[in-house]
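Missing here: one protein chain of the complex. Every other protein chain is in place.
On to subunit A.
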Amino acid sequence: MERKWRKISGLIGLLLLNFMNNVSSLSLTITKVECVYEIVRSEGDIVSGNFVVVDHHIFWSSDHPGIDFSITSPGGDILHNLKGTSGDKFSFKAPRSGLYQFCFHNPLSTPETIALYIHIGHIPNEHNLAKNEHVDPINVKIAELREALEAVTTEQKYLKARDAVHRRTNESTKKRVIGYTVGEYILLTIASVLQVVYIRRLFSKSVGYNRI
């Protein structure tokens, strides 16, 4: 989401204030490697975000390696590298403008679903050095306020995604508890019936009068 402010003061010139905010929230399915790209417009923008592995369910045994996540800057350096996670937050200041790469790597073959949220926030400086113009301090304050609200929104999306994962886990726990218990009862009954049948057979007449 990008917002452009444009003002013409009289006939003299254009005063361009760029208040740019970018949000993208989505859920992806990863089979092997998936990369998502975002363009950061200016250097010094704060990129924050989070991701949660949604498919983290009962089949994810304790020796599952987890998902690897990495952020690459346009220059090729890896800014952030997380191995074997099931969800995390990240936040960094963009060292330069350009195309940033957010990559997920799934070491196993089962596809995993990930809920990702990225927010790129820009606060204009009081002196916009690139354009050598003076930015009204109140607009800077408004931009800071907006960024603070976006931080709250980012956190909320993270909490929502984690809540969804926990909900899934709890629902599957409930189903499993009931399923296994009922299965246990049936097995117990069958075992005891088989025991009785076996003992009866041991003592039946056709086997003979030999006591065992």
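Basically, a contact is a pair of C-beta atoms (placed from the backbone, for glycine too) under 8 Å apart; a residue touches a chain by one contact, two chains touch by 3 or more; residues count from 1.
Here is the rule we use: contacts and distances are computed from a predicted model.
According to UniProt, the chain absent from the figure is "Transmembrane emp24 domain-containing protein p24delta9", selected among "Transmembrane emp24 domain-containing protein p24delta9", "Translation initiation factor eIF2B subunit delta", "Fermitin family homolog 3" or "Glutathione S-transferase omega". The residue touching the chain not shown here, chosen from A:K93, A:H134 or A:K160, is A:K160.
Interface note: of A:I78, A:L108 or A:V196, the residue touching the hidden chain in the full complex is A:V196. Listed here are the subunit A residues that touch the chain not shown: 1-8, 19-20, 22-29, 34-39, 41, 99, 118, 136, 138-139, 142, 145-146, 149-150, 152-153, 156, 159-160, 163, 166-167, 170-171, 173-174, 177-178, 181, 184-185, 188-189, 192, 195-196, 199-200, 203.
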